[in-house]
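Heads up, this is only part of the complex; the chains shown haven't been moved.
Chain naming follows the written order as A, B and C, and within any one chain the residues start at number 1.
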């Protein structure tokens, strides 16, 4: 049994029995505190990370720009992902951490509402990652945004869920 | 020599010599036809892909929702990625292809303007991928958006660039 | 007595006694489940409808694009209609049905909040209709979006209302 509204016989939510996409009615779900955390990685080169993290570029500025982009994007998730509900987000926290040959991304989003905030956390991570790419693309066009995933969620009918570390695409 | 405006001594564009983030002035760059293609993958399970691609859910609907989300997102890239320029996009093409245990994503964006559209192509890919995740998260919360990267670009001072499979930062 | 906040002596809500437009204060209204349904029609030609509904164009794709556009538009109603309140929509359902010489449009929107969702339902219908027009305008520039109206609402102080076919102002 999942936290999402019940899907049709095809098992996918967001679709009616006749296959039409809908923004599913969550009126009947409880208003509870909900939280989700997502992570991702922007793979680049050590010399590029060095430029972001120290060197001549103030670390705060580059990291801050990506963090702000992620926070703002979380608030616009429902405008980007068509079947997402608009939610009154009560908190958004984004980390952008240069480390070795990569920039690690993490976002935690909180709400008190009728549905979860996984999509908001994922949107914050991806937009923060794209923003870092935008800054470095002149020196590493080949950088890759990867491993974008939900790592934990809590609240709602399905309760606490924490990702199992070694499950590529593993599912519940 | 890169296509982007010259960065400071730290080598990163989008930043002034004093480290402040700016939307760099591209007034002096040529208005030319430009194109960029990005790709990405949403890793899930074969049974989930089966539900999207055939089964009871009309393939067109699920794929179309993700495709539309990607096209719309490309047009809003400059609202999401803070230092991107607003560009008059002349075309956006998004593919969302269920295949095996994954959904393959590809976007090509075109413009005739003073700077490139890599960020628009990447934004289309990521939002299309997040939209697929949103549809399947009730059956596979552990799905992963991965390998989001620019694979080709053309136009502008740097001309044609095609990704080399083993480029630095190319991921696994 | 109406569901809307009391208007001034001119009888129009959204305006103060001195005639100034305001987003009326709904703080004193109850938070209740509310729902509204709107409909509309895009009049075109049978051969055009045929192309949408069968022929070579996959029906799902054309209909899905319009449906997604309608759902997204419902969420942005308060950005478009100046005096509308931002509302936490709990569900949006849009139907786009090719039939004869027309495409029939219907949207149902739900919320649990202090004011109704008629404007959201109407916005979903009109944007879905404009999206269909956009798709067919190369073959029928003369198509007409017509009969856009609220057909039912429930919730709030005024309770259930269902459109009477010959209500004043009901059109032809």
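The definition used in the following text is that a contact is a pair of C-beta atoms (placed from the backbone, for glycine too) under 8 Å apart; a residue touches a chain by one contact, two chains touch by 3 or more.
Everything numeric here is computed off the predicted structure, so don't read it as measured data.
Novice: How many copies of this one chain make up the entire complex, given that 3 are placed?
Specialist: 6
One rule holds for everything that comes next: only the chains that are shown with their structure count from here on.
Novice: Would you mind checking which pair of chains has the most C-beta pairs in contact?
Specialist: Ranked by C-beta contact count, first place goes to A-B.
Novice: What's the rotation angle, in degrees and to the nearest 5, for a C-alpha fit of subunit A onto subunit B?
Specialist: 180
Novice: Using mean CA coordinates as chain centres, what's the subunit A-subunit B distance in Å?
Specialist: Once rounded, the distance between the two centres reads 16 Å.
Novice: Two or more other chains in contact with one residue: find those residues in subunit C.
Specialist: In subunit C, residues 60, 64, 68, 72 touch at least two other chains, as defined above.
Novice: Under the touch definition given earlier, write down the residues of subunit C that touch subunit A in their complex.
Specialist: 33, 60, 64, 67-68, 71-72, 74-76, 86, 88-95, 110, 112
Novice: Which stretch or stretches of subunit B touch subunit C in the complex?
Specialist: Its residues touching subunit C are 58-61, 64-65, 68-69, 72.
Novice: Sort out for me which residues of subunit A touch subunit B in the complex.
Specialist: 2-4, 7-15, 19-21, 40, 43-45, 48, 51-52, 55-58, 61-62, 65, 68-69, 72-73, 76, 79-84, 101, 118-119, 122-123, 126-127, 129-131, 133-150, 153, 161, 163-164, 167-172
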